[in-house]
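What you see is the complex with one protein chain gone and the rest in place.
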Amino acid sequence: MGNCWTYLGPQKKTNVRFSLPAVCFVWQIAMIVLFGIFIRYDEESDAHWVEHKRTHNITSDIENDFYFRYPSFQDVHVMIFVGFGFLMTFLKRYSFGGVGFNFLIASFGLQWALLMQGWFHALDPATAKITIGVESLINADFCCAGSLIAYGALLGKVSPVQCLVVTLFGVTLFAVEEFIILDLLHCRDAGGSMVIHCFGGYYGLGISWVLYRPNLHQSKQLNGSVYHSDVFAMIGTLFLWMFWPSFNSAITDHGDGQHRAAINTYLALASCVLTTVAISSLSQKKGKLDMVHIQNATLAGGVAMGTAAEFMISPYGSLIVGFCFGIISVFGYLFISPFLEKYLKLQDTCGVHNLHALPGMLGGFIGAIVAAFASEGVYGKEGLISTFDFVGEYADRGTGTQGGFQAAGTCVSVAFGLVGGTLVGFILKLPIWGDPADDDCYDDEVYWEVPEDEEIILPVLEYNNHMIHKHQDIAESNFSLEQS
Amino acid sequence: MGNCWTYLGPQKKTNVRFSLPAVCFVWQIAMIVLFGIFIRYDEESDAHWVEHKRTHNITSDIENDFYFRYPSFQDVHVMIFVGFGFLMTFLKRYSFGGVGFNFLIASFGLQWALLMQGWFHALDPATAKITIGVESLINADFCCAGSLIAYGALLGKVSPVQCLVVTLFGVTLFAVEEFIILDLLHCRDAGGSMVIHCFGGYYGLGISWVLYRPNLHQSKQLNGSVYHSDVFAMIGTLFLWMFWPSFNSAITDHGDGQHRAAINTYLALASCVLTTVAISSLSQKKGKLDMVHIQNATLAGGVAMGTAAEFMISPYGSLIVGFCFGIISVFGYLFISPFLEKYLKLQDTCGVHNLHALPGMLGGFIGAIVAAFASEGVYGKEGLISTFDFVGEYADRGTGTQGGFQAAGTCVSVAFGLVGGTLVGFILKLPIWGDPADDDCYDDEVYWEVPEDEEIILPVLEYNNHMIHKHQDIAESNFSLEQS
Partner (left out) sequence: MGNCWTYLGPQKKTNVRFSLPAVCFVWQIAMIVLFGIFIRYDEESDAHWVEHKRTHNITSDIENDFYFRYPSFQDVHVMIFVGFGFLMTFLKRYSFGGVGFNFLIASFGLQWALLMQGWFHALDPATAKITIGVESLINADFCCAGSLIAYGALLGKVSPVQCLVVTLFGVTLFAVEEFIILDLLHCRDAGGSMVIHCFGGYYGLGISWVLYRPNLHQSKQLNGSVYHSDVFAMIGTLFLWMFWPSFNSAITDHGDGQHRAAINTYLALASCVLTTVAISSLSQKKGKLDMVHIQNATLAGGVAMGTAAEFMISPYGSLIVGFCFGIISVFGYLFISPFLEKYLKLQDTCGVHNLHALPGMLGGFIGAIVAAFASEGVYGKEGLISTFDFVGEYADRGTGTQGGFQAAGTCVSVAFGLVGGTLVGFILKLPIWGDPADDDCYDDEVYWEVPEDEEIILPVLEYNNHMIHKHQDIAESNFSLEQS
């Protein structure tokens, strides 16, 4: 586009040539130093494994946790980088920013997450070291997901430096709320309805609320998709959808825990697709489907099953959850998002409220209800203990109490998201981060070298002729014709 | 396009605003009710697994079938949703419908498949319950594949409601023919040459034959690809191609069965690519390759190995199968499809005859031949029994007999496909399903909110200048030049 006009100075200073490299270098060096001080291999990834096996009477290498969790880890990894990344390529001229900044956020976030989660969960008091294995990698990817969800609300409106700031605080807050919810309250939340989706969604919404841009309509031409960008986004949708059973089962108990979580999520997602299609069609005067709904609301069933997937919710229970959340999520896109934007000044680019915040919160409560109604009859005595980890100081906790704590945990995640997001929003308002002007939003030109498009468009007339011909046919067969 | 002309009434009523939501809601609710009545977790996904392990002397959670099959399941899942879905994005203006309706079909189909296959294969007579685990999920995905293949023949010509009807009957017919072939005839068909590809292909062709549109040429402008849509379709091709070894090995016997099926399929597919390229190049006056062949015929080796993959067909046998089917499939695209369209009035959008129906049927016969020639010398006594499941009432069946039954099974699948497809075709001819008019086919506008494309095409002249310059160079170096 530069061959028409160039302007010498932007209204806002979007040049990140100093700040972006500075932040990347300094933070990456900090990671190296902190990893040097704290992080070591755990006994299953250390070369002492041969001895460990002998001393612990482990008969086969297949008992290494790597073989229980690595396939799920890789699926989760695909969700984080291709799933979230491509889901955010739907904007016509922000695909680079969508997939590229997603890549940057997650790459920094997972390192910081290994440290933060390590300090809270895996610090050996004797050696002051954190030991990591494949489960740590999964948890680090999960932790990134919170910040990536938040990025969804901010897509197109923030600079890459701001993305990194969002991630630094997002991962920190995540680790704290996760510690409170999982350790102090002893909640179960394998797929992270509460700790990931609910927190991440409200965190992003909190930030977006503070960063409200009253003149964002100046970029409204670019706040939409084109045909091909919608197909790219479907890559993201489908990889998220397909691998969500792995997401919800990645860190559940070996054996039946992983098995059941995968089945439940698979069913909820399938059910969710049908109701999404139904409501999307119903909402349009001509019954046409809206790609925004198909790309997003079909995933809400997976979000909502994040807590309950490992429980004995039963196959039809999973279908019911998916059924409801396809409806709820599309309703969110149709009514809640416009409402939030108009009355609460909330600009939510990807609609994370409808896909993550709300389904995550409700998923937390569903988990609470399912936990409260758990019984020895359904789980078996040992099954109940292993599913809810009723051991040690929690050996006497009843399922009703557990349900109460699950509900409390959900509230904690909402609070952390909203309060943390608001505070981080104010930090991001400082005029030093290189964010784009209102009329530069949703435009890759600001932070990327964009290739000049040289489209080859010689035979266009053929298509137009075809269309004209088609309408003439119709006209002749006495349908009325009007010029719009 | 709406800014040129809009027409008030279409020739056909394509408004699915009532029918699509109604079908989705009613069928999804039916699924929930039926799941509530019939479907439960099996002993490996139930919380009683801890007790089951103890009572069955299972020493480690790794013995849970989840760890044998979940990675393959996920690969199959990717094939169903991304593989089939993106393979069908090749049309220039039907990518939404290709990937979107594929998503809808599979999401409904897998639920109905769990029930149908459950009733035939996993119904506990004592409790009247179906129990499901990871292998059930794989089988449900397989079952969807039949209907998705059929959709390939109908792509662009049917409404989403018709897609769901195709799936309802497709899954039902599938479960019946599968029961006959696998249980009554005791055939082996791990990768589904017969039960999936042969059946699915002929089912789609049967439907397409009944739905013949004499004036489909009115949409011929849209029945083709553009550059980018062909690249999107390659995503589908490659994920199908790469994960086909998982498809053919997903439900084979633990151990050598899965191992061998993966190797055989891997080899057949590699070989298939070379002969596809060879014939595709040979068929063009200038030796240029045709993307349609590369996208489809390269997969025929996997289809053809669906039955024989778990047998001791030997590595070079697999290469021979791939060799032949690359050739057969490209020949199909070159000669058989035009013939079928011209003389049998068969409009087959994706050419499923050449990729699924014919290779599936021949693959069934290959399986029969390989089974007939199986011997204790090659398999070992125990290997022969475990590979062909010669136990119980089949303990005395010889390999020759088995070969005969395999061939009979193939005929059953052809018959079910053709007869079932024809009947379903007549149901779909009822004027209530909202299918598009002949000049509206292959156009996403009919069922989707399509974004208006705002292409940025300023620097086009550069490319045209380049092309003109290039041809001038050629002209000057005394090559003759002509205006086409």
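For reference, chains read A and B in written order, and residue numbers begin at 1 within each chain.
Convention: a contact is a pair of C-beta atoms (placed from the backbone, for glycine too) under 8 Å apart; a residue touches a chain by one contact, two chains touch by 3 or more.
Note that the structure is predicted; figures quoted are calculated from it, not measured.
A.B. asks: Going by the contact rule already stated, which one of B:Q258, B:S337 or B:Q402 would touch the omitted chain in the full complex?
C.D. replies: Touching the chain that is not displayed is residue B:Q258.
A.B. asks: Using the touch definition up top, pick the residue from A:R188, A:H228 or A:H353 that touches the left-out chain.
C.D. replies: A:H228
A.B. asks: Please pick, from A:I32, A:L344 or A:I432, the residue that touches the omitted chain in the full complex.
C.D. replies: Of the candidates A:I32, A:L344 or A:I432, A:I32 is in touch with the missing chain.
A.B. asks: Which chain B residues would touch the chain omitted from the figure, given the whole complex?
C.D. replies: Contacting residues on chain B, toward the hidden partner: 1, 3-4, 62-63, 67-68, 71-72, 75, 92-93, 221, 224-228, 230-231, 234-235, 238-239, 241-243, 245-246, 254-256, 258-260, 262-263, 266-267, 269-271, 273-275, 277-279, 281-282, 284-291, 294, 298, 312, 314-316, 319-320, 323, 378-380, 382-384, 386-387, 452-458, 462-463, 466-468, 470-471, 473-475, 477, 479-484.
A.B. asks: By the contact criterion defined above, which parts of chain A meet the unshown chain? Give residue numbers in ascending order.
C.D. replies: Counting only chain A, the missing chain is touched by 1-11, 15-18, 20-21, 24-25, 27-29, 31-33, 35-36, 39-41, 44-51, 53, 60-62, 64-67, 70-71, 74, 77-78, 81-82, 85-86, 89, 93, 95-96, 99-100, 103-104, 107-108, 110-111, 132-134, 137, 160, 218, 221-222, 228, 232, 235, 434, 439, 446-451, 453-460, 462-464.
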